[in-house]
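Comments concern the structure below.
Every protein chain of the complex appears in place save one, which is left out.
A, B and C are the chain letters, set down in written order, and residue numbers restart from 1 in every chain.
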Amino acid sequence: MRVAFIGLGSMGHPMACNLARSDVELVVYNRTRSRAEDLAGLGAAVAGSPREAAEGADCLITMLADDAAVSAVLEGEQGALAGLPRGAVHACMTTISVAFSRRLAERHAGLGQGYVAAPVFGRPDAAAAAKLWVVTGGPKDAVGRCRPAFEAVGQGVLELGEEPGQANSVKLAGNFMLAAMMEAFGEAAAMVDKAGVSPGRFLEVVNGHLFRSPVYENYGGMIAEQRFEPAGFRMRLGLKDMRLLLEAAEASEAPMPMGSLVHDRYLTGVARGYGDQDWSAVSRVARQDAGLTE
Amino acid sequence: MRVAFIGLGSMGHPMACNLARSDVELVVYNRTRSRAEDLAGLGAAVAGSPREAAEGADCLITMLADDAAVSAVLEGEQGALAGLPRGAVHACMTTISVAFSRRLAERHAGLGQGYVAAPVFGRPDAAAAAKLWVVTGGPKDAVGRCRPAFEAVGQGVLELGEEPGQANSVKLAGNFMLAAMMEAFGEAAAMVDKAGVSPGRFLEVVNGHLFRSPVYENYGGMIAEQRFEPAGFRMRLGLKDMRLLLEAAEASEAPMPMGSLVHDRYLTGVARGYGDQDWSAVSRVARQDAGLTE
Amino acid sequence: MRVAFIGLGSMGHPMACNLARSDVELVVYNRTRSRAEDLAGLGAAVAGSPREAAEGADCLITMLADDAAVSAVLEGEQGALAGLPRGAVHACMTTISVAFSRRLAERHAGLGQGYVAAPVFGRPDAAAAAKLWVVTGGPKDAVGRCRPAFEAVGQGVLELGEEPGQANSVKLAGNFMLAAMMEAFGEAAAMVDKAGVSPGRFLEVVNGHLFRSPVYENYGGMIAEQRFEPAGFRMRLGLKDMRLLLEAAEASEAPMPMGSLVHDRYLTGVARGYGDQDWSAVSRVARQDAGLTE
Partner (left out) sequence: MRVAFIGLGSMGHPMACNLARSDVELVVYNRTRSRAEDLAGLGAAVAGSPREAAEGADCLITMLADDAAVSAVLEGEQGALAGLPRGAVHACMTTISVAFSRRLAERHAGLGQGYVAAPVFGRPDAAAAAKLWVVTGGPKDAVGRCRPAFEAVGQGVLELGEEPGQANSVKLAGNFMLAAMMEAFGEAAAMVDKAGVSPGRFLEVVNGHLFRSPVYENYGGMIAEQRFEPAGFRMRLGLKDMRLLLEAAEASEAPMPMGSLVHDRYLTGVARGYGDQDWSAVSRVARQDAGLTE
């Protein structure tokens, strides 16, 4: 099985490393070629263009920043669409918009290529440990063809249905639940802080005895300790995901007032200059608005 | 050690049963006397008035609906204040307002009595199993004197500080985090439902592989299955707690926009007639607003 | 007709001056007696206690900060309730809570006294010019008995019904509409400012050609010019009114999400230290959150 992998950022690079260490035959492409060099050391081929990477591949994986970045590597003379064989499958593992994902499915269908939306849950450390969860939306056989690649980068594949929008919606909704948890914890921690209880102590109480969730432990700990750098997931990307969430919610006529609130808090955080901190820094907004020094 | 216990509702009754089975000497009082009868069978004395219950007690526990109900059993000629000995401690385990809790502390101090705010986390099933968590705000020695009673009803005592407001704030903030989780899940589940993913499947993905929290399992399950009766905690009481949260937030100048949003969603739920359903029925608001049939 | 007037603050003082200049016989009381001295110069009697002021009055007017202040002058041995004759009417012109207003009506009824809720629209300059609008809730005959006093301080009396809550609700809802307008203008002005259009120019467009409202002109002008001192109506009082609004909304099960939002923006403004500026300074929150220097 030959896999083309495009996008060697903070998530894509460790994923590609895990693919290189697996049984698949790997070709990688990255706009900044230097990011690909250690992969060559692991036995991967390094392509000079998206098209070259995609030629002869059974499965093309993209792991990029957003809709525009995916579009940029697919289209054009040197784009991956021009190289990908008929019958091969593109698995888009980036968190992209539901609408764009549906358009991609049509675009590939028109070229006789398959398409699977396959976003992942997990941060860079989970990517490095091959512990991601891959959620998929696409035809069963197309998912099946990509499965060896998914298993090389994650601890499990969760098939949500045959429509790409099913996977993209669940990914965005999941990120919303994380963001909502952070905003809730940020507000609650600021409030109890003013009543004389430290955020760390509050976290012990609500997570230690109530939620008992690794997510609360992780993000709650970052918030309690004001530990927002280096960013595991940048606030700017969190804001983007909340925008995609609201676009999907509007398109399906499902009002999400808490989604809007969380979106606005991220936008406020970005406007205050925290766009490159971890997205848990959204808690700074509530803390500052309560007049707490940091 | 002699314990007076007032308030035998859905939480108070199982708590009193656990006290009756423990080493403490128990006197109970309930406005509707019939609720006290089986406790007599467990060896508890049944008092004819709050005052009579409090006479000779080392520790007075109140477990009632709200500030007004607590006030009603304390004040007046037959009220518990008139009976409670100097040096005894009132542990208010009801979720009451921060401001009222502080006034109670002063009120008792003026009478030479001790006061501890001691709200609990847990629903009726946890109360029955003596698995509550008791969070306390009050002087160390006063907490210490009540500790045998707390241990008889819960699995642990979490001391938050010497001020009653510390415990009440944490209790309200904890309930807010539960409510925020339910609203977030309700909105997310409605959105993915419209994209063709069932709420139950969504719960499997986000809790099975992300949050891994018994709270999400429990409330998410109720929401996914639309199972809101019988109520473990009635929406009307959830609304009351969100109001107390916002009062505390305003008093301490800590804005909580997500707290306001959640409050309004509970108010909408109550206005739509779900006040006596479980507070997880708040998810019905998002579902209906998305035009989903139930 | 003898009128007792209690409360000589920034609104009450000019109102009492207008009463002193009218045909009514006026007795005034203020906790800080020096505020009453110029009224003596206008022919008013100055009482030494609320009770003394109320003795022999046909109509008792209170113009104080909030529920607690009204309660303080009514109750107790030297309180106005003890002095007010049977058959006389208390017109409470303060913006108080709907619930407290209803309790006042009952309290007076028990003493054979009448009660009218009579809050006013208008700022101190309108009070000085006797240009207030008085909105009333109370029995027709009780309103009728106070009418000469109302006409001496205002340009009109708007009778809303026989229930005090009708007047208090309309007053709070009216203040909410003013507050909502300020928040909307603040957000819009910050947004267009970042697109290169000054708030003043934006105001010219939307009020000059669209709303054509003196309210927009007035508040919009203050916001565009960042002119928040001296305060016509302090933000802290605006916050109080939004709290009373939300209490009334909750009691009547009418969710007001925009009311909650505006409340939180005022709370944020107070937490940022603008509590003593004019309530139009709420616009500073949107401006700062957009990263605009002021």
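Keep in mind that, in the parts below, contacts are C-beta pairs under 8 Å (C-beta built on N, C-alpha and C of every residue); 3 or more make two chains touch, one makes a residue touch a chain.
These figures come from a predicted structure and were not determined experimentally.
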{"item": "Residue of C:A44, C:L160, C:A231 or C:V270 touching the missing chain in the full complex", "value": "C:L160"}
{"item": "Contact residue for the chain not shown (choose from B:P50, B:G161, B:G220 or B:P257)", "value": "B:P257"}
{"item": "Per the touch definition above, residue among C:G232, C:G259 or C:G275 touching the missing chain", "value": "C:G259"}
{"item": "Those residues of chain B which, in the complete complex, touch the missing chain", "value": "257, 268, 271-273, 289-291"}
{"item": "Contact footprint on chain C, counting only the chain that is left out", "value": "98, 121, 133, 135, 156, 158, 160-161, 163, 165-166, 169-170, 173-174, 176-178, 180-181, 183-185, 187-197, 201-202, 204-206, 209-216, 245, 248-249, 252-259, 261-262, 265, 286, 289-291"}
{"item": "Footprint left on chain A by the chain that the document does not show", "value": "239, 243, 249-250, 253-257, 260-261, 263-264, 267-268, 270-271"}
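To be clear about the criterion, only the chains that are shown with their structure count from here on.
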{"item": "Self-contact between copies chain A and chain C, residue sets same or different by half", "value": "same"}
{"item": "Inter-centroid spacing, chain C versus chain B (mean Cα positions, whole Å)", "value": "38"}
{"item": "Between chain B and chain A, distance of the C-alpha-averaged centres to the nearest whole Å", "value": "38"}
{"item": "Separation of chain A from chain C, taking each centre as the mean of its C-alpha atoms, in whole Å", "value": "52"}
{"item": "Junction residues of chain B - those touching two or more other chains", "value": "249, 253-257, 261"}
